[in-house]
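With one protein chain withheld, the remaining protein chains of the complex are depicted in position.
Moving on, here comes chain A:
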């Protein structure tokens, strides 16, 4: 009996998942082979990464602190993709969110229970503001958001560097390039893990429900799938584009607020730590599904954390970057391969599509 390959229009979720797992294993194997060839012991290194990430509560807490911003940025990019917009600017919106929240913490007096929500709101507003111009340009003039959101990143990054080393520099003279320690911070839920993480998880679930079970979610899906069809059905496409993109910016901004007021405690240049760009990868790997983002963001956090451990073992950051690249590469192949099925050629296929 001979077999032939047949491409299916949709892949079964179980097959897709298995293919993804396989792609990660292959990426790690490839990395291991390269490490072995360069004289390192990949098994020992791998064991070190696993034990220091999952072997102690400190490791898990560190992991959670990486997980949280990746969730926000992944969700921000995923939300944009739903309406067909590539938000490359989560990095900038994250910075702006951190900047706006810091402004509130530094200059508005008040109790924590009032200030934290206020900071969250201003953080979201900051993120939304940073995507406002690309949004309006896209909605009204059909300007590609890919370029505009990207370019806004550099402005935001430099703005934060400037305030942290200039006007808002810690007046105590103890710090060279950060603001003073914020007077309020996001409360902890476990060890050094603050409310940023549970809020992000709830946000992911909430978004998943909104996209699957509301009319709004359906309209956004149609608008992202084919704006012409959305207009034909009388949906306010332009309004949806604007709302969804501002939401995307606001989510990234909230991530920035949580980072500055929960994890770091001070505003400093480069606070976004490339989370905005990694968020693109997180969202793409999750195929813009909010619940998928939980899994891919966690996975990315493990990789980043592993990278920190590896650096302590004398490897460069490039190794980690190479591993992330390999995973993306294999995942892209796996997604395609998962659509193929082996079919015995001797059996007859019933003509389902024929009338």
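Operating definition for what follows: a contact is a pair of C-beta atoms (placed from the backbone, for glycine too) under 8 Å apart; a residue touches a chain by one contact, two chains touch by 3 or more; residues count from 1.
Following the convention adopted for this analysis, contacts and distances are computed from a predicted model.
The UniProt record for the undisplayed chain lists the protein name "Simple sugar transport system ATP-binding protein", from the options "Simple sugar transport system ATP-binding protein", "Oxidoreductase", "non-specific serine/threonine protein kinase" or "Heme exporter protein B". Summary of contacts with the chain left out: across A:198, A:225, A:270 or A:325, the touching residue is A:225. Interface note: of A:90, A:116, A:139 or A:235, the residue touching the hidden chain in the full complex is A:235. Within the complete assembly, A:214 is the residue of A:112, A:144, A:214 or A:274 that touches the hidden chain. Interface residues of chain A with the unshown chain, by the touch rule above, are 4, 6-10, 212-218, 221-222, 225-226, 228-235, 343, 345, 349-355.
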